[in-house]
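One protein chain is absent from this view; the other protein chains keep their places.
When the chains are written out, they are named A and B in that same order, and each has its own residue count from 1.
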Amino acid sequence: MAITAGIDAGAKNTKVVILREDVVVGRGTNPTGFALSEAVEKAFVLALEEAGITRDQVDRIVATGAGRKAVHLAQGNVTEVTADARGANRLMPSARTVIDVGAEEGRGISIDERGVLVDSAVNEKCAAGAGAFTEAMARALEIPLEDIGELSLQSTKSIDMNAQCTVFAESELVTLVHSNTATADIARSVHDAISSRITSMVRRVGLEPEVMLIGGVGYNVGFKKSLEEDLGMKVTVPEYPEYVTALGAAIIAKEQLGGA
Amino acid sequence: MAGEDKPEYWRWPESRWTNPDLDWKAGDIITAGVDVGSVSSQAAIMVDGQLFAYSNMRTGSNSPDSAVNAMDWALKDTGMTLDDINYVVGTGYGRVNVPFSNRAITEIACHARGGNFMYGPTVRTILDMGGQDCKAIRCDGRGKVEEFLMNDKCAAGTGRGMEVFADLLSVPIQDVGEMSLDIDEEPNPVSSTCVVFAKTEATGLLREGWPKEKVLAAYCSAMAHRVVTLLERLGVEEDFAITGGIAKNRGVVKRLEDELGITTLEPRYDTQIAGAVGAALFAEALVKKQRKQAGG
Partner (left out) sequence: MRANYGYTDGSGEWYITIDTNKCDGCRACEEVCPEGCFAIEVDDYDDEVAMVTEDQRKKIKYSCGPCKPVGKEHVEPCHEACPHGAIEHSW
């Protein structure tokens, strides 16, 4: 019985998935912070504990994510888009469009029925196109990041946010707060803003149903709602959306072992 | 709101100036330019094409009041009133909200014209690094724009980006430039362009034990590099001048000069008044045009 692991060394969090044959038996996560190796080790140990195995039992490890080349535990690495495609396909074979919004990057991916990557587009190196935008806005609103999604669902009207830069949007948001705009409406405008940027990126790869949203932002119900409105399509968020990339890497590790 | 007691590291000094050798009452055409930017506002008054007075101050919560305040401060103690001014041109982000203006003209055109006056007709490339935008302008010997690009979408390369760093490191903004030069060896620039990501990177560097000076050096050089890429789209033709608030930051200017391999023209006035001066010059030309049309 092959046991493999996928390690997704993301900009913000490192995620590990352990697969026994085709079943997920362990997950672990730890903030990446400024010490990647430490984060990888901690997340890996957590996943091993949950799986109830020792590290010697793991046959192969594949890394992915921004820090994938610095994951010394791994025997190989794959790009995030390749891992995303494989992970999403495993969870939902009908998925043709995968949207992965992480802390520092947003990706739109089109995949075929076998989970092979067709095209991809990335929003990178600009916080306005990634989860960092929502985080900064939650901070400016002085509410926990986990709450901004639910809060925006209570909004009764939409407001346009003019600023396209996270730094400028922070000031715009403070102005809105001072002019007594309802916090729920501001929260919605935050999600509408990031959703419109993600949508235009996704349209570049061609939008085909079914659409799957993965990455940590998948937990944000407010963003999901804005995205569904912008895309004009239902969006499915799997259980544990932040682990899908690591799952894809673990699946690839198993394929690389052969005899699949 | 939290952090009310925190010193305001971003605050920069305001300035005003009056030409002591100029008798405005003997003048024929008196015009003014008012540049209402998102962070700072300036008023410049010209008498027969000579600079008579200017003011440079922080923009308040609304554009019309900021325009009035800048104008009042420039006029202060000169004996001149708004009624003595023949024509006023508004420019900048708030140009359509200057209550007493006769016309609005974009900041691009005004900067080119003002730069031509302030630095002389040999200036061909003007880089304006403002509070919330960055403009690169190539102009002819008469100060007419030949090519421009303006970046007001992204905070990187603007005064705002510098404010974020001044705040992060608790360094008064006017000290950033000198401090960033107080280093033994030039560090690699911060690799992220995005201010949000650069801030995360800088936090990591501080945690590694970098002194503030070195972190500022890494940021100033990243900012210089970023602006060079903007300039490269236009092609830098000499003479070259930098205007705006960041022109006062030696840490950015020196690194920019080093990377481009050229020197910038020495400023003779406050570097933030180029837009207002250009607007006043446009105003003067418009008065002459009106008189010509009325006369003939």
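Keep this in mind: contacts are C-beta pairs under 8 Å (C-beta built on N, C-alpha and C of every residue); 3 or more make two chains touch, one makes a residue touch a chain.
Keep in mind the model is a prediction, meaning the values are calculated, not measured.
Partner chains of the missing chain, restricted to those shown and counted over the full complex, are A, B. Considering the whole complex, the residue from A:E49, A:D119, A:E142 or A:E208 that touches the absent chain is A:D119. Contact with the omitted chain, checked across B:T18, B:S41, B:S101 or B:N151, is made by B:N151. Where chain B meets the missing chain, the touching residues are 105-106, 108-109, 144-154, 156-157, 192-194, 197, 226, 229-230, 233-234, 282.
Chain A residues in contact with the hidden partner, per the touch definition given at the top, are 119-121, 123-129, 162-165, 196-197, 200-201, 203-206.
Basically, only the chains that are shown with their structure count from here on.
In whole angstrom, the spacing between the mean C-alpha positions of chain A and chain B is 40. Across the complex, chain B meets chain A through its residues 2, 132, 153-155, 160-161, 164, 192-197, 204, 207-208. Against chain B, in their complex, chain A makes its touches with residues 34, 104, 125-127, 132, 136, 142, 164-168.
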